[in-house]
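Omission of a single protein chain aside, the complex is shown with its protein chains in their original locations.
Moving on to chain A:
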Amino acid sequence: MARYDSLLDALGDTPLVRLARLSPSEDVRLWAKLEDRNPTGSIKDRPALAMLEAAERDGRLTPGATILEPTSGNTGIALAMAARLRGYRIICVMPENTSVERRQLLAAYGAEIRFSPAAGGSNQAVAVAKELAEEHPDWVMLYQYGNPANAEAHYSTTGPEILRDLPEITHFVGGLGTTGTLVGVGRYLREHRPGVQVVAAEPRYGELVYGLRNLDEGFVPELYDPEVLTGRYSVGSYDALRRTRQLLTEEGIFAGISTGAVLHAALGVAEKVAGAGESGDVAFVVADGGWKYLSTGAYSGDLTDAAQRLDTQLWA
């Protein structure tokens, strides 16, 4: 049944679609999990709602409270929607080098945005949010990078949906940001499907984003559990963009740019399986649609130029 009491209840149970054209062969099949079909259009609706509800259950989040979150966009947008429905105020700390649509959406939902410097990327957003949290102990930072409810949301929903729809799955490929998706889905799949490969695609940005003052400013999310992963690939703007366009032109899927990076890793994995003469079912995550990136010029014009423009932006 597709009838719900509220938008929040319409979360999850997203389609898994076979990609006949991009699959290397009849025996090695690619499957896309369309997470843009969530209430605010991204996979982040799952962890956002899970973290919010966990905080309500714990009594950390009480009516009228202020939520604080470091985010490059999607988690903030998801939280802002839920906060509006539940009556919370929300402040998002977001790097200044993010697309204009993300800001517009946050503003439309009534979120307040504090910008962090472009150099250092999301590291700086995390650092600024932690400072603000210390200055305002009454604000509730859900903290997606270390909140177990983030990975748990994927363990209890995304993972089971994938296994239900693709019991023969051999590989799962997802984007690595907070690590919540990969750790949650990966843990579930590995418990229920021994031998499954869990592969991370990590965005590789231009130098600006890695502009830390010293190495100790580096950051590994508290949720990260390398034991769950079997491989991890770094994908640059050019390959991410090339694959994003390919997904649209060959399979009709209009996805965000991080999905191109994930597809790039998924195709690499699938081609390896095909090259070894084996069969496989490779599922990957479409984290969001392309709507929020149209202003970056990602979908038209010269690929090299577009990739260069993207290099200083946080596109995942």
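Rule of thumb we're sticking to: contacts are C-beta pairs under 8 Å (C-beta built on N, C-alpha and C of every residue); 3 or more make two chains touch, one makes a residue touch a chain; residues count from 1.
The rule we apply is simple: contacts and distances are computed from a predicted model.
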The complex's invisible chain, by UniProt name, from "Putative binding-protein-dependent transporter inner membrane subunit", "Aspartyl/glutamyl-tRNA(Asn/Gln) amidotransferase subunit B", "C-type cytochrome" or "MoaD family protein": "MoaD family protein"
Among A:Leu11, A:Val235 or A:Val262, residue touching the chain not depicted: A:Val235
Candidates A:Gly120, A:Gly159, A:Gly184 or A:Gly256 - the one touching the absent chain: A:Gly120
Omitted-chain contact residue, chosen from A:Asp138, A:Glu207 or A:Asp302: A:Glu207
Option touching the unshown chain, where A:Ala82, A:Leu176 or A:Leu189 are the choices: A:Leu176
Residue, one of A:Ala111, A:Leu189 or A:Ala316, that touches the chain absent here: A:Ala316
Residue ranges of chain A at the interface with the undisplayed chain: 70-72, 75, 120-123, 125-126, 144-145, 175-178, 180, 200, 202-204, 207, 209-221, 226, 229-235, 316
